[in-house]
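What you see is the complex with one protein chain gone and the rest in place.
Up next is subunit A:
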Amino acid sequence: MSESAKPHHPSPQGKGEKTHGGDFSYVGIDAILEQMRRKAMKQGFELNLMVVGQSGLGKSTLMNTLFKSKVSRNKSVQSDPEERIPKTVEIKSISHDVEEKGVRMKLTVIDTPGFGDQINNENCWQPIMKFINDQYEVYLQEEININRKKRIPDSRVHCCIYFIPPTGHCLRPLDVEFMSRLSKVVNIVPVIAKADTLTLEERGSFKQTIREELRANGIDVYPQKEFDEDAEDRMINDKIREMIPFAVVGSDQEYQVNGKRILGRKTKWGTIEVENVAHCEFAYLRDLLIRTHMQNIKDITGSIHYETYRVRRLNESNAHLISQPSDHPAGSLLQ
């Protein structure tokens, strides 16, 4: 391996790129990639996903399909057919350790039963906002500590998957309200749930409407336009932006199709294959979330959303404390 050649002399400020030709001039700097990979494998990864949507849209099933195991809240066989619908939005978070080819990951799925299920759904996003901000707060407190842990456990929500019911018309006010509020604090990936009720044309027009509505309301979903790093990134992300929201179908049952066992939904008129891109866009969602953009999602959460929260939090505690001393003398006089 040889170093790249740039023919110019070192300038007086002490910067220079110099090379030597030849095989024995290999220094070995690129071995750092291998070292980094080893360290990452040893440490493992953490991923926190939140699923938000009305009950019955297939959130848990989709999670199970994504990670090919039962990661969502347990639905035991003996449960009541009508599960109790919570009076307020609850936040249930379940963690699992999964491992694939030596790579360990701590996956946390955060479920929000009760969202959008009441008659009056005002402020149903508040418990969710509070939860997300609480996770940022915990991380901030740990970071500010004097004696802090070697690796701060990351419980911040990296990605929020929002389920849109497949009405085929347009976004409901609840959807718009929720997404516009939460897109500022967390990465939102909207998906059209139970997309096997829409034909391809209906799906196309529904998506178009949704995209226009998102643009009209100024909602920036992941991948956000402003965080594209370079032209290559922009190209890849533009392709993704053309496709959101993904129309997905989830299933954790396997069927035999053409001699292969694949995940799907069997109906009288055919079998919908989950991983077939001609049937639904599950594969794209999985690739985006897991195979290509996971690190990017975590980086944006860590460096942009978290930093925004931190700035706001430090500023407001600053302002709060500056106004405090004016209270004290009066108080002490009363004493």
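Convention: contacts are C-beta pairs under 8 Å (C-beta built on N, C-alpha and C of every residue); 3 or more make two chains touch, one makes a residue touch a chain; residues count from 1.
Keep in mind that, in the parts below, contacts and distances are computed from a predicted model.
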* One chain is missing here; what is its name in UniProt, given the choices "Cytochrome c oxidase subunit 4", "GPI-anchor transamidase", "Septin" or "UTP14A small subunit processome component"? -> "Septin"
* Structure fact -> Out of A:88, A:145 or A:167, the sole contact with the unshown chain comes from A:145
* Residue of A:123, A:167, A:208 or A:318 touching the missing chain in the full complex -> A:318
* **From A:66, A:195, A:247 or A:272, residue that would touch the chain that is not displayed** => A:66
* Asked: For subunit A, which residues touch the unseen chain?
  -> 1, 3-4, 10, 14-20, 22, 24-33, 35-42, 45, 47, 66-71, 95-106, 141, 144-148, 150, 229, 286-287, 290-296, 299, 303, 307, 310-311, 314-315, 317-318, 321-322, 324-325
